[in-house]
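One chain of protein is taken out of this complex; the other chains stay put.
Labels A and B are assigned to the chains in the order they are written; within every chain, residues are numbered from 1.
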Amino acid sequence: MSPVSRGSRHLHRAPAGEEGRVPPGQYVTDGFPVLSAGPTPHTPLEAWTFSITQGGQTSKSWTWQEFRALPAETITADIHCVTRWSKLDTQWRGVSVDRLLDQVEHEAPYVMAFCDGGYTTNLPIEDVTGGQAWVAYDYDGGLLEAEHGGPARLLVPHLYFWKSAKWVRGLDLRDHDEPGFWETYGYHMYGDPWKEQRYAGD
Amino acid sequence: MDALDGNAIGGLLIDVFGAEMTAAGSTCATCGATRPVAELVVYRRAPGTVVRCRTCGSVLMVFVTRHGVTSVDLAGLATLSQPGSALSRRTGRDRPACRTSTQIRNNEGIRMSHEQSMSMSDEPQEEPMSMGQPDQEPMSMGQPDQEPMSMGQPDQEPMSMGQPDQEPMSMGQPDQDSMSMGQPHEDSM
Partner (left out) sequence: MERTAVRGRLTWRTAAVTSVTRETASVVTIGLDPPDWPGHRAGQHLEVRLTADDGYQAEREYSIASAPGEPLAITVERLEGGEVSPYLTEELRAGDELELRGPIGGYFVWEPGDSGALLLLAGGSGVVPLRSILRHRHRTGSDVPARLLYSSRTLPDVIYRAELDQHQDRVQVSYTLTRSQPPGWTGYTGRINQALLAEVAWPAETRPLTYICGPTSFVETAAAELVGLGYPPERVKTERFGATGGH
C-alpha cells in the first residue's frame, strides 16, 4: 500500500482536450528536466564546428560563424523524454538538417549524430530529413543553455528526446544502423514515442 | 547539473549485486585508476545511471531499468573487488554477512552464479564475503587456472550482470545482443 503524495506539482496529465498530444505512458511537465550521462562540455565557440562526415572523411564543415549565417527556422514542438516527461509547445530556432545534408552528395540510409563528451545516437536518414529535424541553438527565445545542450543540439521531436543529441558536433553518414550510446545499453534503435518504443525489443 | 558519487547509488548496487557495494574497490579499464565505488562519478536522472571514472571520465558502469528489471553493464571496469571488512563489521544488531561462490566454466563464454545468504540478525558471523577467489582477489572472469580475463575489453559486446539468485546466464557472447538479468526493480507487495 503506497502512501499518496498530496503535492506532486510538476508532473501532470495532459491538459483537458489535449490528451491526443501526449504519447502513452507520458506525463506533462512545466519544467525542463536536465538529464545527462556525463559532464556538461564547454567548447569555445571559436573552436566549434559542425561537420557531415562519411567513411572517415569530412564532407562538409561549418564554423560557428558560418553556421549562424545559415537560414534558420523557428520550430514549435512537443517533446517526449523516455523517462516519461513530455513538454508541450517548446520553442526553438535552428537550421534544418535538410539544408545541411543538401550540401553533401550521399546515399547513406543512416546517420550517427556525434557530440562533445562522446555521446552518440543513431537515426534513419528519412527521420532527419523532410522537415523533421534541426540543429537548434536557441531555445525559448534565448541562447540554448549549456546544460540543455548548448551551443547547439539536434532536435528530432517525433522521436524520444534521447535522439535529440545535446552538444551535437556533426552527423556521420552510415550504410548500416548501428547503436549509439543509449541504444548500446538497451534502448530502442528507433524510439517512436507513439509506439512506446523505449527499449530494445519493444 | 552536478554529478553525484557512488554513495548515491548504494540502493541500486544492492538491487543489482545483492550486496552493499559502495566500499568495493574498482579499477578503470581505460586508465587503470583505482578507487572505492563510492568515489566514482555518478550521473543519475538520465535514461539510465552512468558511473564514470573520476580520473579519466570513461564510462565504467551503466544501469538501465527496463520493464521492471534493472541490469548493469560493466564493460568499462577492469576489476570490481569486495573487501571482506566492509561486510564483516559488527555493529550491534546490524551485521550483514555474505558468502558467494563463483563458478567459471569453459567454452561457454562466462557464467556466474551466486549463492548468497545475508544475515541481518544476531546470528553468528560468517566468513567475510569475497566476490572472487576466497582470499579476495579482484573479481575477474576467465578460465580456471589461466590468467584472469579483464571484465570487458573496450571493444567487446557489453556484458551485463544482474541479481545473483537467478538462473545463471551466459554473458557477452560476441555475436549476441548484450543480455541482462536482474531482479524486478520494485518489490511485489
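Everything below uses one rule, namely that contacts are C-beta pairs under 8 Å (C-beta built on N, C-alpha and C of every residue); 3 or more make two chains touch, one makes a residue touch a chain.
It should be emphasised that the depicted structure is a prediction, and the values quoted were computed from it without experimental measurement.
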{"item": "Sole residue of A:Y27, A:W48 or A:Y190 that reaches the chain not shown, by the stated touch rule", "value": "A:Y27"}
{"item": "Chain A, residues in touch with the chain not shown (by the definition above)", "value": "1-11, 13, 27, 31, 84"}
{"item": "Hidden partner chain, residues of chain B it touches", "value": "1-8, 10-11, 14-15, 17-23, 36-39, 86-87, 89, 91-94, 98-99, 115-121, 123, 163-165, 183, 186-187, 189"}
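Heads up, the rule we're going with is that only the chains that are shown with their structure count from here on.
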{"item": "Distance from the mean Cα position of chain B to that of chain A, given in whole angstrom", "value": "32"}
{"item": "Residues of chain A touching chain B in the complex", "value": "1, 33-40, 82-83, 147, 162, 182, 184-187, 198-200"}
{"item": "Contact footprint of chain A on chain B as seen in their complex", "value": "1, 3, 43, 45-48, 50, 52, 57, 59, 62, 64, 66-67, 71, 73, 158, 177-178, 180, 189"}
